[in-house]
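All protein chains of the complex are present and in place, except for one that has been dropped.
Up next is chain A:
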Amino acid sequence: MRSEVTQPMKASGKSPIKLDFRNEKSHLLDKIVPILLFLCAALSILTTIGIVFTLITETFQFFQKVSIMDYLFGTKWSPLIDPKSFGVLPLLSGTFMITIIACIVAIPLGLASAIYLSEYAHKRVRKIIKPILEVLAGVPTIVYGYFALSLITPLIRGIFPDTGVFNALSAGIVVGIMIIPMVCSLSEDAMSAVPRSLRDGAYALGATRFEVALKIVVPAALSGIVASAVLAFSRAIGETMIVTVAAGATPKLTADPLESIQTMTAYIVQVSMGDTPHGSIEYGTIFAVGMTLFIITFLLNILAQYVARRFREEY
C-alpha cells in the first residue's frame, strides 16, 4: 500500500504539495532501527555464549592437569597449600549445607507469609507488609553478611558456646532470611492466580479459612509454589557474600552446622582476592568450581521453569 501511494509522486519528481510526510529520513530510520534493536537483544545471547565459552575452555585446560575423577570424587580440597589436592566434595557439601539450612528457614516462613498475605490479610495490612518484604529483598548481600556476623553468630554462640566465630548455621539462617521475600512473592503470585470461584465454592460448602487455604488454594497453586522453592534453592547455592563473611574459609566434609566450612562461591572469592598467577593450576580452579556452580544453578532454573509450566493447573 505504502509504496503504491508514494512511488508515483517520487516518479513525478517535484510535487507541488508535499503530501508524504514519511520522508527519506524516516524510511531510512525504519530500516536501520530494527537492526540496532536486534543487536541489543542479541547481546543477551552473546553473554550466555561468553559465559559458557570461558567456563568450558578454562575448565578443559584445568582437567588436562587434574583428573576429572579426582575432582568429582576427591574428599580433600586444598589447591593452595602443598600437598595439593583437588576434590570438590568438601566445597559441594559446604554449599549444600548452607542451602539446606537456608531452605529450612525460608520455605516454611515464605510459604506461610504467602498464605497469610493472599488468604488472610486485610488489604490494608497487605499494603504495609508487601513493601517491607520488598525492602528485605533489596538489602545488599554484604549487609546481610554483617548482620550474620554481628548479631546472629553471637546469638548462636550464646546457645551453643563451642561454636566458632565462623559457622555454617549463622550464614545459612541469614541466607534463608534473604530468600524469604522471593519464596513469598512467587508463591503469592501463584496463589492469587487461583480463581475466586474455587474459594467461593469451598466456603459455600462450609469450609473454614485454613481448609480453603490448605486444601483448595495451595494444591491448585502447587506448581508455582514448588517452582518458587526450586528457585530459592538455586539462589541460595549462588549466594556469595554472606557465606564469604560468615561461614569461614575451611573446606571440609562435615555434617556439623556449627563448624566453619567453605562454599563454592566463597572459594572463588578467596582465590580471586589473592595474587594467583594467570594460567596456573590454582587459577584454573576458579573456572572448574565456577563451571560446577553454573551447571547446578542452570539445571535448577530449568527445572523450576519446567515444573511451573508442566504441572500448572489451568482454569
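Note that a residue touches a chain if its C-beta (ideal position, glycine included) is under 8 Å from a C-beta of that chain, and two chains touch if they have at least 3 such contacts; residues count from 1.
One rule holds in what follows: contacts and distances are computed from a predicted model.
Missing from the rendering is one chain, named in UniProt as "Phosphate transport system permease protein PstA" (options: "Acyl-CoA dehydrogenase family protein", "Phosphate transport system permease protein PstA", "ATP-binding cassette domain-containing protein" or "Cytochrome B oxidoreductase"). Here the missing chain is touched by one residue of A:Tyr120, A:Phe160 or A:Phe311, and it is A:Tyr120. Only one of A:Ser187, A:Ser234 or A:Ser260 touches the chain withheld from this view, namely A:Ser234.
For chain A, the list of residues touching the undisplayed chain reads 21-22, 26-27, 29-30, 33-34, 36-45, 47-48, 50-51, 54-55, 58, 108-109, 112-113, 115-117, 120-121, 129, 132-133, 135-136, 138-147, 149-151, 177, 180-181, 184, 208-211, 213-214, 231, 234-235, 237-241, 244-245, 265, 268-269, 272-273, 278, 286-287, 290, 293-294, 297-298, 301-302, 305.
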